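First the structure, which I've put down as structure tokens, then a few questions once you've had a look.
Note that this complex is displayed minus one protein chain, with the remaining chains in position.
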Amino acid sequence: MTPERIRALLEAVAQGQTDVDEAFANLAHLPFEELGFARIDHHRTMRQGFPEVIFCEGKTVEQVVAIADRIVSSGAALLATRTNAEMRDALVAKYPEANVNALARTVVVAGEIPAAETIGKILVVSAGTSDLPVAEEAVETARVMGNEVETLYDVGVAGIHRLLACRERLSDASVIIVVAGMEGALPSVVGGLVNVPLIAVPTSVGYGASFKGLAALLGMLNSCASGVTVVNIDNGFGAGVAASKINRLRAG
Amino acid sequence: MTPERIRALLEAVAQGQTDVDEAFANLAHLPFEELGFARIDHHRTMRQGFPEVIFCEGKTVEQVVAIADRIVSSGAALLATRTNAEMRDALVAKYPEANVNALARTVVVAGEIPAAETIGKILVVSAGTSDLPVAEEAVETARVMGNEVETLYDVGVAGIHRLLACRERLSDASVIIVVAGMEGALPSVVGGLVNVPLIAVPTSVGYGASFKGLAALLGMLNSCASGVTVVNIDNGFGAGVAASKINRLRAG
Amino acid sequence: MTPERIRALLEAVAQGQTDVDEAFANLAHLPFEELGFARIDHHRTMRQGFPEVIFCEGKTVEQVVAIADRIVSSGAALLATRTNAEMRDALVAKYPEANVNALARTVVVAGEIPAAETIGKILVVSAGTSDLPVAEEAVETARVMGNEVETLYDVGVAGIHRLLACRERLSDASVIIVVAGMEGALPSVVGGLVNVPLIAVPTSVGYGASFKGLAALLGMLNSCASGVTVVNIDNGFGAGVAASKINRLRAG
Amino acid sequence: MTPERIRALLEAVAQGQTDVDEAFANLAHLPFEELGFARIDHHRTMRQGFPEVIFCEGKTVEQVVAIADRIVSSGAALLATRTNAEMRDALVAKYPEANVNALARTVVVAGEIPAAETIGKILVVSAGTSDLPVAEEAVETARVMGNEVETLYDVGVAGIHRLLACRERLSDASVIIVVAGMEGALPSVVGGLVNVPLIAVPTSVGYGASFKGLAALLGMLNSCASGVTVVNIDNGFGAGVAASKINRLRAG
Amino acid sequence: MTPERIRALLEAVAQGQTDVDEAFANLAHLPFEELGFARIDHHRTMRQGFPEVIFCEGKTVEQVVAIADRIVSSGAALLATRTNAEMRDALVAKYPEANVNALARTVVVAGEIPAAETIGKILVVSAGTSDLPVAEEAVETARVMGNEVETLYDVGVAGIHRLLACRERLSDASVIIVVAGMEGALPSVVGGLVNVPLIAVPTSVGYGASFKGLAALLGMLNSCASGVTVVNIDNGFGAGVAASKINRLRAG
Amino acid sequence: MTPERIRALLEAVAQGQTDVDEAFANLAHLPFEELGFARIDHHRTMRQGFPEVIFCEGKTVEQVVAIADRIVSSGAALLATRTNAEMRDALVAKYPEANVNALARTVVVAGEIPAAETIGKILVVSAGTSDLPVAEEAVETARVMGNEVETLYDVGVAGIHRLLACRERLSDASVIIVVAGMEGALPSVVGGLVNVPLIAVPTSVGYGASFKGLAALLGMLNSCASGVTVVNIDNGFGAGVAASKINRLRAG
Amino acid sequence: MTPERIRALLEAVAQGQTDVDEAFANLAHLPFEELGFARIDHHRTMRQGFPEVIFCEGKTVEQVVAIADRIVSSGAALLATRTNAEMRDALVAKYPEANVNALARTVVVAGEIPAAETIGKILVVSAGTSDLPVAEEAVETARVMGNEVETLYDVGVAGIHRLLACRERLSDASVIIVVAGMEGALPSVVGGLVNVPLIAVPTSVGYGASFKGLAALLGMLNSCASGVTVVNIDNGFGAGVAASKINRLRAG
Partner (left out) sequence: MTPERIRALLEAVAQGQTDVDEAFANLAHLPFEELGFARIDHHRTMRQGFPEVIFCEGKTVEQVVAIADRIVSSGAALLATRTNAEMRDALVAKYPEANVNALARTVVVAGEIPAAETIGKILVVSAGTSDLPVAEEAVETARVMGNEVETLYDVGVAGIHRLLACRERLSDASVIIVVAGMEGALPSVVGGLVNVPLIAVPTSVGYGASFKGLAALLGMLNSCASGVTVVNIDNGFGAGVAASKINRLRAG
């Protein structure tokens, strides 16, 4: 039921065309949620500058292209994550203007994203070179959502001097995403050096007793640096979204 | 080496009392980290409006009082978390002006916290009444750090209408903390209704296969709502700190 | 907004006391969920014959009595689960007509539960004597919801003849709840003998590698008998509710 | 020993052809279980309308076809689950009338299933599109057992309005199967909206810390909605069987 | 239905007092399992020399004494395991002839156990002094079942010479029970020295990452010595029963 | 150093060809363990009737053939387990007399195994058809060690009548191996029906929450039937060895 | 059999007093292991300067005093670990010269420990004040074994400047023990700053998802600093022993 239909119903009651009991029965089954649905959708996609996202892992190339087609033709911006090479080729063939990041496994086809008012820069920090695909996924996600993003890679805690040498860059950021596998200690060290919001992303990088990222995940959840928050293993996309939400200016 | 000592050394060089080689040798062994330490400390406690925190679990009443004494007499604000009744009595006896929250198990003795410029309100949402101690710890933590905090309690997902009836209050917040035990589903539902940063806190509330909060923790990490971040089980303090960092205005 | 208020608003529109625009504005902010809440509540408590439930573990005696007071004075039926002896004494002191089951740790104070139309009998089967508290909690829960309940105890699979001797009683039931700890094998055997819905309840009874009910839980989830469903460890209440929902007659 | 043989033995005793001692010795070794076996079989396959099921995962195409052949030629209905494309081709080549559902990975060849008296409709609800293979397996299983089945897909909790918009369809069902991966929160929300039996199916859909469905499984076992029961990870077949048993009319 | 009743029924048929149809109906519902029950019971307690066992953990002193009374007055032998001091006092007060082993936490009141024909000696080996309660429980269990039992204690693998010095005693046994906590390595070493059946019992002795016996359990299950079998953590009773069954002479 | 060399050395001393100091020096470095090694080897391979075993998983075809060659040419019996088809072809090409069991993945080339005096029959029981490879590995292992072995397959607990119909065969065995996946309940039921030693083998057969055999393993360790012992997941070989050791006659 | 007895036997053979067969029989049963036993014991306690150790957890005060008595009267040095206050009082009452460390829960009664030649200093580093009991246990263990030990406490990674300020002290050590709970990140940072052997000790300090030290244990095992080795959770004693063995000079 749309606002128009509610208004029409009320007018009919006012004009005596519909009696009170009938109108009440109609309103009692008011499908308000559809109303809510539309509002949320509008809010999210139009005003907030969020793209539509396709998580491509486990989908076929045909499915990915079909979904992309529907999104792009609707004028929305598109972010495809966890693509494989074949998917990337297919998307680029169709949308030559697409922005491809093979390391991040992302494809972006930009549509209408109104500019959001952001607070500052997002900095993505990673521990080792094997963490880069996850870090880059966070970078691409945050960028397509209108953020200025910088990166600081390969500053794992076993060579703490590398991180300390970049302390100034840490201080410049408004939000920091820290990506690390193995023991996942980097967020604790970074979190002790800065006071801005810090999102930790454990990666499945590691051997034996890392148990596919469990060691890094537990390490980050138990960080001795106050206020570190954590997302799922390898979830660069989720970290990028969380950082974007923080980086938007919002006076409640 | 203090700033005073560095300055003195430089003056001695300028006045010819110390030659360049000797000054260089002194600076080569510069205990810079002490400098850094002082700077970070100043930064954190003085300019950023963070209190000193005592995690009281596992400490004796005497230890808690002694540490509190040192902090309060230094002029800093004090936040004591996970206190027991005896600790609270001892702290109130000493600091009659202290702000006690027995449910949250916190005691606050306010000292010098310069006002921080915040963006908006922090909203703390909880699923059930058993989650209140953790939720209240988050509230007290965020308040002592200078934030305006509101609460929305007992809106678990099994009675979704309770949450939907308060949708407007959700929309008013700048940051939302969602506290839930058992299956930990509340952050997913809230995260689908709003677009502001959302921090999820799993609690150890639950029976049998909740495995002391593991079920809620895994549920929150796997939330289908994009951008949810998670802190450790029962870590209301950590969530309060994270929300505070987000709610401060910071143009990078 | 209650149904009464909606009807009043519509009558005011029909009588020209309120114009369409004003009525629309009112309805646009319709707190529909409160409506939904009331409806669900009514549905649940009044028409469906479900009591109000207090899970007493972790509450104080005072809290339990206070909540019970509010429920009983509203005319609803009350089921208190996981009570301790002190709670039971306090409730009986206040409600001498209360039905106490110390083994099940339940107290029932019956109020207005309209009779539900049930299909048949619920049979609660348990493997060992240590499983009885959980089994009895299921029994009490199902009984207060208006079901006829029978029990068949101490028929663990290591003495299969005990179970087989009672095959006729198994065949008489409309729904069967099977409670077992240790290896949790009983639901598989019972599930192979009957064709009615079967709900398995793992208990935390066991030693060493039972890991507080994990062995029984996994065993039941992997049952080779088709169609066995499982609830949380020691959750006799949940099994009683599930069985009640099944045993009600409902032509969709 | 068949009923016929028992009767023959008794007749021989009555006619004095067999003396009491000999008859006793025969009966003492009575292979009663074979009797029971036959009875149960008859009960299950003939009167209850259950098909014979082949779980095809881990079998060769030849094995699947051979078993199918034996079942179909016996006149029973056949349900093959977890088939691969090659198995489906082989079965269709042999039984052109077979009903194939590639998404569900099922093949049905209907034989003699006497109509069962059912209570109402089974509704299968799923959270995301990746959960569809499991949801469809539940659908096919319930249909071949004689149930009317409806579906409600892609109503995950992060967009709660989608689910609320369909509240009426939820209310129409007699039994609801809810299929969800990731955090497995959907059964809690649905369970709060309806009062009919609800069977939750966790799926292995998810990344990182979902640990192949463990997160969803634990979430569902800890559901705050009373009376939710759970089956094994990805076990759409088991949920379909459980729902069928509930949906049959049975006055105990 | 007892054998006597079957015979009586057959005699009535032979004498024409009962017709074939009536007799058939009676036999069709033959409660054969009761028959089986009695036979198994007889078999187990009378002919096989197994005592009745009370697992006392989680029971009250009154319950233990009441059950003991029923068993002893029936003439059966009694083995009470996991007793506490109060239970032992109560049992000794009632049965002054009882055999008490405080370390093993067992009480034995011997009744009618017919002598079993055993093959040889059972040897119980333990790694450390903390493993003794479990080892002694195995000893008492095996002794009351009529076995000759010897012990070899404190021969942990970190001092392998202690074990090697006793190689001859290992060679003398017919069955060996090896009890060990921590890393649970002793069964592997003993299993490499002898060729008789070896039952490994993990104990919950250990600190930190022993996870209450999990480390020892996994170690024993993965033993590189062929043919080692394992029982539950701390289950000395189970090992004693298993060894007794092996040590009985049985020409199949 | 072989017994022959020791004897030769002693003879040389007796004949004055070697003096005491020189002999002492030789014996002081006596590689007694090699002696021990040889003795054990002799003991194991010659007198006890154990074959040499090659665990083929993770080895190349060439390695398997090379090791087999060394064993067979030494006159010992050979048991190759976990072979693949290529290995089996290669072994048969070389040893046409080899006994191949493709289901069990074993190859046996019999050499000198002195007859052992056994007590009775070993019975291998399995729950489902998917458990057969593990069950057959146990059968082959026990047979090559000189035991009479019988099998009883597809008697899972969900159709308990199938097992009960074979109670007599269970009673005939001296040792029983029970192989089961999924919930692993079969050993509990069988263990309640017989009094002979019972070895339980969990298999990795199962889906979702079986966690590759963990559910069955925990189920068997927690069996409510006294005296059940357990081997590693899928370890049919280990069960066969354990049963063989039990079935040998040994007066200690 | 001692070397003397071997020599005597050989002489008897040389002199014809013992014939070859008899000598051979004697040597075949050579109790070499007892020989080994004595040598190892001597080696360990006398020459290597290791004390005898009593692990007191789970023992009674009487047991601890009795064992201490036997050790001290033998002239050996005694180290009692995991003592409680009552045990410490009892030991001091008996041995007034005892060295008590209540924080470490250790008591040392020094006896004959020959001085070992050590390489340098052992440094014990800890992350937080809650880790001190474990750190001090390591200190006491290493000291009683003759090492020079220094400590560096409260240098957790969230305040990295505290650690960096002490870099020189890290460089001075020959072996470093790093004790940390929560996320266990400290060994990675320290390991990146120094090149000496580093032993990491996870502690059970932490909340919620630390799972009693599991998070720290996994973190340390996955350390990105090469060459970090790890001991059991809370095992300060083990770390002290390991460091002592490293710090002894040993030219192989």
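First chain written, first letter: the chains are A, B, C, D, E, F and G, and each begins at residue 1.
Going forward, a residue touches a chain if its C-beta (ideal position, glycine included) is under 8 Å from a C-beta of that chain, and two chains touch if they have at least 3 such contacts.
Note that the structure is predicted; figures quoted are calculated from it, not measured.
Visitor: Indicate each shown chain that the hidden chain touches within the full complex.
Guide: By the stated touch criterion, the chain not on view contacts A, B, E, F, G.
Visitor: Kindly state which of the options E:L91, E:L164, E:V178 or E:V201 is in contact with the chain not pictured.
Guide: E:L164
Visitor: Give the residue, chosen from E:V149, E:A185 or E:V231, that touches the chain omitted from the document.
Guide: Of all options in E:V149, E:A185 or E:V231, contact with the hidden chain holds for E:A185.
Visitor: Residues of subunit G in contact with the chain that isn't shown?
Guide: Interface residues of subunit G facing the absent chain: 36, 40, 43-44, 48, 50, 53, 119-121, 172-174, 192-193, 195-199, 217, 221-222, 226-233, 237-239, 241-242, 244-246, 249-252.
Visitor: In the complete complex, which positions of subunit E touch the hidden chain?
Guide: 127-128, 156-160, 164, 182-185, 188-189, 191-193, 206-211, 214-216, 218-226
Visitor: Which parts of subunit F are in contact with the chain that was left out?
Guide: The missing chain touches subunit F at positions 31-34, 36-37, 40, 57-58, 202, 204, 212-214, 217, 232-235.
Quick note on the criterion: only the chains that are shown with their structure count from here on.
Visitor: So which of A-C, E-G or A-B matches F-G, with over half of the contact pairs the same residue numbers?
Guide: Comparing residue numbers across A-C, E-G or A-B, the repeat of F-G turns out to be A-C.
Visitor: Only C-alpha atoms count here: how many degrees separate subunit E from subunit G in terms of the superposing rotation, rounded to the nearest 5?
Guide: 90
Visitor: More C-beta contacts across D-F or across A-G?
Guide: By number of C-beta pairs in contact, A-G is the larger.
Visitor: Distance between subunit B and subunit D based on Cα centroids, please, to the nearest Å.
Guide: So the centroids are 51 Å from each other.
Visitor: In subunit C, which residues are in touch with two or more of the other chains?
Guide: Residues 32, 40, 159, 164, 192-193, 207-210, 214, 217, 221-222, 226, 232-233.
Visitor: Name the graph shape formed by the protein chains and their touching pairs; answer line, ring, star, complete or other.
Guide: Its topology fits none of the listed shapes; call it other.
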